[in-house]
Structure formats: structure tokens, C-alpha cells
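In this view, the complex is presented without one of its protein chains, the others remaining in place.
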Amino acid sequence: MTKIFKYTWAILKGMGITLKYFFIKPVTVQYPKEKIKISPRWRGTLKQLKNEKGEEACDGCRICEKICPVNCISMEVYKDEKKNRRFTSSYTVNFGRCMFCGLCVEACPKKCLVHTTDFEFCTYERESLILTKDKILR
Amino acid sequence: MIYASQSLGDLWVWLLERLAEFCGWLGIPEVIRYSVEKGAYAIGLLVFISLTALVLIYMERKVSAHMQLRYGPMWTGGWHGWSQTIADMIKLLLKEDVIPDKADRWVHRVAPIVVFVPSLLGFLVIPFDKHLIGADLNVGILIIFGFSSIAVLSIFMGGWASNNKYTLLGGLRSAAQMISYELPLVLSVLGVIMTVGSLKMSDIVMAQKDVWFLFTPNFLGFIIYIIAGTAEVNRTPFDIPEAESELVSGYNTEYSGLKYGFFMLSEFTNTFIISAIAATFFMGGWNGPSWLPGIVSFLGKTYLIVFLLMWFRWTFPRFRVDRLMDFGWKFLLPLSFFNILMIAVWVLVKK
Amino acid sequence: MTETLKNTGFEEMTLNMGPQHPSTHGVLHLLLKMDGEVITEARPDIGYLHRGMEKLAEKRTWGANIALSDRWDYIASMSNNFAAVLGPEKLMNIAVPKRAEYIRIIMAELNRIASHLIFFGTYGIDIGAFTPFFYAFREREMILDLYESVCGARLTYNYFRIGGVSADLPEEFVPGVKAFIKYFRPKLKEYDTLLSTNPIFMDRTVGVGAISKEEAVDWALSGPNIRASGISFDIRKEDPYSVYSEFDFNIPTGKNGDCWDRYMVRMNEMSESARIIEQALEKLEPGDIMAKVAKVIRPPAGEIYTHVEAPKGELGVYCISDGSTMPYRYKVRGPSFVNLAILQKMLRGLKIADVVAVLGSIDIVLGEVDR
Partner (left out) sequence: MTDQEILAKIAEKFPAVVESKPAAGTLPAYSLTVEAPAASIAEVCAWLKSGGLKFDYLASLSGVDLKDKLQVVYHLYSLEMKHKLVLKVNLDRAVPELPSVSSVWQAANWHEREAYDMFGIKFTGHPYLERILTAEGFEGYPLLKDFIAKPDQYD
């Protein structure tokens, strides 16, 4: 008999909790309408920075290309004799492969490859996930 | 004249009187008048049932959502996603109707109809208001239980015909469960019938004019009724025929489109019927404060019970099939016998 | 019973549970032979999520393998990172700075809470209660927010580095964790009221799928599964790695090794983890977060077996280095893989409803089972 009362009491207490939450404001974030605050450290899509002269800061050392665990970065490098430094003639990141591990950003000696806080990059074709230099260099 | 204070039942009676006058004036035979009268009621009932199902589905979504810290549907139709269920209904109508390759086609097709029609017929004897009852039969409650036991058959048909092991298990479980919980369900209502001395729905409601049976020794019967009723409509914690995490979706795994819609519709109409009977038998039906129209009072009570069932559903885990049988036969059935005994003594003492 | 049925010409039913099934936690395929609702034989069929992690690891540098390790047990990536860095660190004999050690422990223990929260939520769903899932995820989301503020990712953290961690804690992290712990403790009580002591839940779990002490050792279970059987086996105490020996915490154990014990061990572990985090936060002092490590990591030739106490159990990494930048052999001993093997024995004689109860209580992640 006491068992029945104990059980009933446990059941009622459990129901009390759900009822309590019934009257509490939901925690859902209504996504397209409101967005959650994203940490500045968020590892989103990649971005190359320009240096103070307005030209690309990357000198094509290929470290990011080598360190990438999934080989999603590829680049072509040429040497500008006049400026006595290297430039990339193409810099492509395949975001279909990228796993956003952040190793490339960490390894960049010039600190010119950074993450953006952009996380909405869905497309209709796989091809448009491959971003070329004009989209990465901003 | 109709006054605002008068209820829908009075309006219905007034309309019937006008109809009778009209027929008498034109000399239309009684048969036609009768069929027009009942046909109008049936159409009204159908509209009511489909609206109820929509409201119940929407309510289920919102109640579950808010208990789970969600909002539920918020976008469709503007205000709090009110038209989400309508959109879903349209989607179900337009969906392809898949029949599995090796299914028993005929039974597979018939099962959703067999499940829906009894739940529809059950509405006939539910007293919505003073005179608002399809047929005030003197075996009223027996009709409902009789029809609701047909639902077992249809669920088993659906489970068997789909030719899928999960649906088969779901159908078998459902048959076992619904048959064993029918007993406590009927026995718990028996207490009320003994108190009133009639099976007629209107008599039962009238008997509760002063005090609801909920506040008499019939309280125990109410609890048994709610538990057994939850099992009867296959809702958590007794939803083992559907048991999503075990049997995928139980007996309706292989159903899609409109047929699935029928199963879902019947689930919600059955929930409504069970709640409506609870409101009628234990909470005074359309009795209520004089300023409140009877139908509002009745629907309010019914929806309270519906909310209770939803509250159960979103709080509790699911029983295991053998424990469910144990609970039904070894606990609920003796308890309902005890309830009958108690009511019998009470009725005698009162006399 | 079954024998008589067979003699009279009845057949057993073969049920393919999964790989598409709501409660096989991913893509586990269970081949069940059933006599009505009773299981006579069960055979787990795994490998649907096999990605060849061990082969991949042989073609990745030691540093890149940390990023790969996120994908083993993807709901407890920090513990995987921990296991992935310990090996090379020991091979190269790197002394990790104190601050980094404490940060690692805070992260690993927060991850234990997050992983057990997922267990709590999904186990509720397995048993049929849908609501606890959302409560658990609300709390987990807070942990993920903390992680995001530190390492910028919510699931695959890739936070540990050989010799330390990748980034120092932001300012708001320590108060954030303190606030979370303060918020979390009462929630645990609420979970107990909602699910742990619910009569229906106890009815489903108490006495179901019991594992005896001998069986647990024989099948080499680890983590909460072996502790539920009453064996106090925890690598944090048994073979303390990192600075776990400095902390004061209990190892919750069960008695009968049934589903409810396994569940309760995890629930109690969450509060123990909270205790460890509190202690670690007190000990946290400013300092370096990375040891001096060469850019290109070349551990000397040799081999090592390191293990950590991941939320699911003993996560061991057996790595052999040949002195190059990539491991020669990188074997991962996933706790889920080993724990899952006992399923074929446990399920015999149970009902189909118990399959999900038992499977859920073992708490597997298919990413780690199949690797």
C-alpha cells in the first residue's frame, strides 16, 4: 500500500516538473529570425587578409597547404622579382572537404589566413563549395 | 427568440421545432423530416470531428512543445503557426499512397476505414448539451464501448496486412493490450452506472446536477478510467503498439498518405471520445454555472482531460509489454472490482 | 519452450533491427532471432560507419591526427583529443605546463558531463519519455557555448595540441563555468525526480540486462558499464594520467550491473565531474599553455599505449612511431567497440522492448565503434 502511495507521489512529482516548464518561456532560438551570439573565435569559412599596403599578405609559403589534414587547400605561387617576394597566382579552398579544424590558421606564419564567423554556407552544387582566391581574399 | 444565455442545445431544439412546423405546413412526410433532422446533425458532427482533430493535433504539438521548452509550429499561417495542421493534412492528402509489395492489399486498404468509422460512430451518443445528442439511446455507453472494441480489429488488420515484422508485433501488442484494458475501463464506468441506475447518457448527466461523481466515492473509478482509457487509445505510457523506439512506428509503419491520416485522425478522435466520456460520467457533462452555455462547459471539461492525457504522454516513459499486462490484470482489474464493491455499498447506504 | 515450438513446426522470426531504426543510436544493425517477443539470439553487425581511421592516421601527421580524433567519439571529442596527445607527448617526453593540464582536465570533465547528458536524454527517448531529452540538451548547449568561446567549435573541438592546448581561455570562460556548475547541480536533482525515480522507468530498467562482475571483466567492459557491476575501475584513479592524482573525487559504483545501475552511475558521475571542475578552477593559475615543442613533430622511434577515462570507458591509443612525422601504427581501442560486444550475450532471453533499454544503457557511439 505504501508502495502505491510512493509510486503515485513520484509520478505526481514528475508531472509537476513538466507542468513547471509548461509555463516557463521556451529556450528555442527562432533561427532565421533571431540568431545566437557567435563567439569571435568561431571557426567558420576562411579569409585571407591584405597587408597595410593593400596587397595580399600571403607570400605562398605553402604551410597551410601542407598542414591541412584533408588536403582542401591548393595554391600556385609565383615570384615577383620587382617586389622581391612571392605571390599566389591562385588560392583555392574546397569547403566540401574542409573540416574546419583550424590547423591552417594556426600555422600561418604571416597570420594572414583567418577564420570568419560565417557559418551559413550552403549551396545547391558541390562546385560552388570550392572557393577561389577572389572570394577568399577580402 | 434566442437569447445569448440560452445554450446551443436550446437553439437546436428551437430549430427542430421550426422544422417540424415547416414540414407540417407543407405536409412533408415524417420520414423526410426525420432524415433531414438527423442528416443535419450528422453533417454538423462531421464538421465538428474534423475541426476537433485539427485542434487536438495542434494542441498536442503546442503542449508537448511548451513542456519541452520549445515553441512548436510558429510560422505557418502567421499567428503561432495556427494552420500547421491544415498544411499537414493537405500534405497527407497529396502524398503517394504506398502499398508494400507483399502486403495483403485488400485488408491493407480496409484497415484505416475500419479504424475510423467506429470512432466516428462513437460521437453519436455523446451528449454535447442538454438536447444536443445524436441518439439518446438507453444503452448509450455500451454503444461506445462496443464500437471502440472494433478498433482493435482494425489495428490488428493494419499490422497484419502490412507484412512487416514491426507492424505485426505492433498489431499483436495492440490486440493484447486493448482487450485486457477494456475490462477495467468498462468496470470503472460500471460504478457510475450503478449509482445512476441507467445506461442512458442524459440520465447520467442529469444525475450530476448537484455534485459531480468525481467528488463522490466514484473518484477511484475516475482514476481507473483515466488509466485504462489512456491504454485504450494507445497513448504513452501505454503506447506499446506504436512504441517508436522499439517498433519504429508499430502497426502504422507501412502506411502513408491518406491512410496514415486516418489512423492518426482516429487516434485523436478516440482521445476525444475517451475524454468526453470522462467529462460526462465523472465531471457532470454539460452541467455547469448557469451563465455558461452547456456546450462550453462540456468542451472545457473534455479538453481538460485531453490536456491531462497529453501531460501524461510528455512526462512518462513507456511500459514494457509484459509489465503492462501485469499492471492491467493484476492491479487494475482487482482494483476496479474493489471499486464496484465499494460503490455498491455506498449506493446501499445512501438508500 | 523454444525447443517444443521447433518440434511442432513453428519457426523463429528473424528481425533486422537497424541500420535504419529510431533507437539503434546511429547505424548499428542487430540481427535478432525471436520467439514471439523474446529474443533467442542476437548478433550485432557493425561497420556501417567505418571510415578507416587507423589507416587514415598512418597518413596524417601527429598533429593532424588530433583533428581526426575528434571523429571517433564525436560527442566527447575533448576526451579523444586527450588520448591523442598523450601518446606523442610521452614518446617525446614533453612536460606540459600546469595551466594547460588544468585546462585539459576542465575540458575533459565538462565533456564528460555533456556526454552523459546526451546519454540521459537519449536513454529517456529509448525508454519512451521524450521530454528529458530537451532538458538535457538545454544544459549541454551551455557547455557547447563555453567550448565555442574557447576553441571556436561546438562539436569537433580540435583543441588539444601536443604540448598544451591551442588557445588560452577567454575572460568569460571561468565565470561561465562557475555559473554553469551552480546552475547544473539543482538540475541533476530535477532529472532524478523526472526520470530516475519514476516507477515506470524503474520498472523498465531495474533488473534488466544485469551483468555480473565476472562477465564484466571477462568482456573487458570499461567506464560506467564495469563500475555499475560493482568494480571500481577508473583509469583516472587506477593509472592517473595528466594531473588527475591531485584531485579528490569518488568513483560511483553500482551493485547489480543492471540498466538502472548503469544509468545511476552516469548520473552520479556528472556531479563528481562537477566537483573535479570546481577544484581545477581553483588551482588554475596564469601561465603558459604550450610547452616548447618543435613545429614539426617527430617523436623518436618507439611505441606506447596510453589510455584515458573517456565518458564511455577506457579509450586507449596504441601508437608506434618510426621516427617520422607520421605514426607507423595508430590503434584506437574504442570503449564503445569493446562494450558493444557483450550485447550478443546480454540480449538472449530478453524482450524486444528490453533491447533498446539495454542498448541505450551501454551508451555507444557508432563513430567510435566503427571508427
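Letters A, B and C mark the chains in the order given here, with residues in each chain numbered from 1 onward.
In this text, a residue touches a chain if its C-beta (ideal position, glycine included) is under 8 Å from a C-beta of that chain, and two chains touch if they have at least 3 such contacts.
Source: prediction; values computed, not measured.
Within the full complex, the chain left out of the display is in contact with C.
In the complete assembly, the contact with the undisplayed chain comes from C:307, out of C:204, C:307 or C:351. Among the residues C:64, C:78, C:91 or C:228, only C:91 touches the chain that is left out of the figure. Not every partner is drawn; the one left out touches subunit C at residues 46-47, 50, 52, 54-55, 90-91, 215, 217-220, 231, 233, 238, 300-305, 307, 314, 316, 318, 320, 329, 331, 333, 337-338, 340-342, 345, 370-371.
By our rule, only the chains that are shown with their structure count from here on.
Because contacts link each chain to all the remaining chains, their graph is best described as complete.
Of all chains shown, C has the CA centroid lying nearest to the centroid of every protein CA atom.
Using mean Cα coordinates as chain centres, the one most removed from subunit C is B. Centroids of subunit A and subunit C (each the mean of its C-alpha atoms) stand 25 Å apart.
In terms of their C-alpha centroids, the spacing between subunit A and subunit B amounts to 51 Å. Of all residues in subunit A, those that touch two or more other chains are 11, 14, 17-18, 21, 27. Within subunit B, contacts with two or more other chains are made by residues 67-70, 314-316.
On the subunit C side of its complex with subunit A, the touching residues are 60-61, 63-65, 67-68, 70, 131, 135, 138, 141, 145, 148-153, 156, 158, 166-167, 170, 190, 193-195, 197-200.
Of all residues in subunit A, only 11, 14-15, 17-19, 21-24, 26-28, 30 touch subunit B in the complex they form. The touching residues of subunit B, counted against subunit A in their complex, run 63, 65-71, 74, 311-312, 314-316.
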